[in-house]
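With one protein chain held back, the other chains of the complex are shown just where they sit.
Let's turn to chain A:
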Amino acid sequence: MAEPSAEGGLSFHPMDQFMIKPLFGEYGDPVSWYTVTNLTLWMGLAVVCVAGLFVFATRGRAIIPDRGQSVAELAYGFVYKMVEDVTGKDAVKYFPYIFTLFLFILFANFLALIPSSFSPTSHIGVTAVLAFAVFFAVTILGFVKNGASFLGLFWVTSAPLAIRPVLAVIELISYFVRPVSHSIRLAGNLTAGHAVLKVFAGFAQVAAISPFAILGVAAIYGLEVLVGFIQAYVFTILTCVYLKDALHPNH
């Protein structure tokens, strides 16, 4: 979005990078549900990359894995162990869903780090769908698996009887805030990181501090690689925690 300004330098707004626009058209063109936007493109690319890694790179099924297969096996083992440790052995049948979430968010985060690309996970619309899907899945699963005793999640039996109603209200509120914090955490982290990158890039137009600005951009970029992974990890592990609550509500 960099355009020559009156002074001859580059001027852009740090939030310009989050604009959703049709892929074949200008910003401001009407967007319907079927319009292919840059958001669609980068989400699709994330799916293509995941499919590429897990279909084509593991096609050889070698005993001694090559590079692609090693990465795929590493990711698989990492998430599998996380589900087993956090949620328990009986939750392994929900592993495909959790692994899908992890891979989609991880690849969307990493593809967003390509310069002049677009970050789908910085949009609350994308992350809210992911978080509410988890919320509804977990709530429905909790009632299907435990029946009415799922409500025991809100009735803390380890607390004295007098304060249990108060705790029940707090637990109920915290339960319904979950999808909000779950989605805003991911979108907020990505938005903040990418906006900071652009703000530092904007400092580069002042000649005196431009070397520091470039060093700053490089440093923040490194931080963003870390944040992209950690946020995918955190989203996944919180999904595991919520799933554990649904499967074993009386803890």
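Following the convention adopted for this analysis, a contact is a pair of C-beta atoms (placed from the backbone, for glycine too) under 8 Å apart; a residue touches a chain by one contact, two chains touch by 3 or more; residues count from 1.
Everything that follows uses one rule, which is that contacts and distances are computed from a predicted model.
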Choices "histidine kinase", "1-acyl-sn-glycerol-3-phosphate acyltransferase", "ATP synthase subunit c" or "SURF1-like protein" - which one is the UniProt name of the chain not shown: "ATP synthase subunit c"
Touching the absent chain when the full complex is considered, from A:T100, A:S149 or A:S181: A:S181
Omitted-chain contact residue, chosen from A:F12, A:Y175 or A:Y233: A:Y233
Touching residues (missing chain, whole complex) on chain A: 15, 82, 85-86, 181, 184-185, 188-189, 191-192, 230, 233-234, 237-238, 241
